[in-house]
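Left out: one protein chain. Kept in place: all the others.
Chain IDs A and B follow the sequence of writing; residue 1 opens each chain.
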Amino acid sequence: MPTMQTSQSITQKLANPTRFMDLSGRLLPWITVASAGIIAYAMYLVFFVAPPDYQQGQTVKIMYIHVPSAWLGMMAYALIAISSFGLLVFRHPLADVSAKAAAPIGAAFTLLALLTGSLWGKPMWGTYWVWDARLTSVLLLFFLYLGLMALRSSIEDEALAAKLTAVLALVGVILLPIIKFSVDWWNTLHQPSTGLTTTVHASIRVPLLISAFGFSLLFFAMHMKAMRNEILRRRVKALRMAEVERAQSNSPPGNPSVSGDIRARAAQAGE
Amino acid sequence: MRGAFATFVALVRRDLVLAVREGGALGTALGFFLIVVALMPLGLGPDLNLLSRIASGVLWIALLLAALLSLPRIFEADYEDGALEVMAMGELPMEMVAAAKSLAHWISTGIPLALMAPMLGILLNLDLASAPVLVATMLAGTPAISFLGSIGAALTLKARRGGLLLALLVLPLYIPTLIFGISTVNAASLASDSFWPSFAILVALSLGSAVLGPIAAAAAVKFQIQ
Partner (left out) sequence: MKLAAESLVLVRGSRTIVDGLSFAVQAGRALALTGPNGVGKTTLIRAIAGFLTPASGTIRLDGGEPDLTLAEQSHYIGHLNGMKSSLTVEENLAFWALYLRDATAVALQDRVSDALAGFELDVLRDIPAGYLSAGQKRRLGLARLLVARRPVWLLDEPTVSLDARSTELLAAAVDRHTESNGIVIAATHLALGLSRTDELQLSPHRAVA
């Protein structure tokens, strides 16, 4: 007969929330300071060192925020997908915390990418929005984020919400490349290339990379902080529930728990 | 194996019988399809050239919205009356249950909507010569709507505001089908070489979603009958 059995896996024992809280508590200040410093240095390079583009002038400086935002918007989705996989397959206790914490941050960066892209587009294309393949794909990514957050918030049972959101995240990650491919196909049918992809000079590339690195650290700092908040929120919730149970419990305090006290006895009839 | 196939067919047949007897749902979807199409000229103006140019796109979008309306039916009733729990006790894997129910949804909703599209096309001055191609692309593309839609239907079984949420979850997943559905129609009207490639991709999208949809929907259903 097949049996139903689950037991704590080794990864579950290793990565318990307590250890995470301990480690992240020590790392977080350093990451925060490092990201602030690197972003400040990148901004110095952007505004005082990097040359204005000969075609785009000073507006090119939006790119130093736009590109890292777009990249982090995608990376956050990858992180959510990996976390979702970890939740559904390995039942990793931190996986859902990570997925839940990453969604709003990823959505915010995606939105930032859309807004900066739109602001950049105004001087470039003469309009705030064009149905460029990239903009369209990023917009759809933003919709996926909205779907993830809306689904989670509309299901009361948090454990169930976590699993269902993970299913949606994995469906999304399978479909994202297909959506991207179809949007590219659609774009080539309808519109000539907008010529955004010009070769990038080192004078622009280096500040861009530094800026991207700083923003990535910022992302990790925010993600870690959000995970810590979520863990604390869950602890508060657990304590409250325990309090409710204690209030409900009829057995007087101090009485040893009689959990699983089972007496099977033959009924009078028949024996 | 033979037994599993018979069970699958029995389940599809039962869902179809229910769709016919309980009626309503298809009528609502068709009515909605008609309304959305009728609103277009009212919003865009009665210029026949413009309408004719955008007819196939409008019909595709209206079809997506109309099909969306009927998606909750895939699992909702069986969840609420406990039938899904009994199905979980059978030997047919939940993935096949989800596939059977999505297939029944396609037959009872996708096919009628696709067949009705040319008639509504008349309202939009659709070039009648392109109607057969339009129907063909809709028939090839609507399975993806049912199979991908079953994921959303399963995910929102216990959700508050399920209907609105379903639209938000599912519509982005429909974008590839929409794009290739319309590009196939356009390719046909231009007699372009890209007709067969985009038609093939449309079919591939439907086949791919027939695999992905039941797996994801079954996972979502199993989590919810715990």
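Keep this in mind: contacts are C-beta pairs under 8 Å (C-beta built on N, C-alpha and C of every residue); 3 or more make two chains touch, one makes a residue touch a chain.
If you're wondering where the values come from, they're calculated on a predicted model, not measured in any experiment.
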item	value
In the full complex, displayed partners of the excluded chain	A, B
Of B:L16, B:L34, B:I54 or B:A88, the one touching the omitted chain in the full complex	B:A88
Missing-partner contacts on chain B, residue numbers	3, 6-7, 10-11, 14, 17-18, 21-22, 77, 80-83, 85-92, 225-226
Contact set of chain A toward the excluded chain (per top definition)	1-7, 157-159, 238-239, 241-242, 245-246, 249-251, 257-267, 269-270
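Keep in mind that, in the parts below, only the chains that are shown with their structure count from here on.
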item	value
Between chain B and chain A, distance of the C-alpha-averaged centres to the nearest whole Å	30
Contact set on chain A toward chain B in their complex	88, 140, 143-144, 146-147, 150-151, 154-157, 160, 163-164, 167-168, 170-171, 174-175, 178-179, 181-183, 185-186, 189
Of chain B, residues touching chain A in the complex	151, 155-156, 158-162, 165, 168-169, 171-173, 175-176, 179-180, 183, 186, 198, 205, 208, 212, 216, 219-220, 223-224, 226
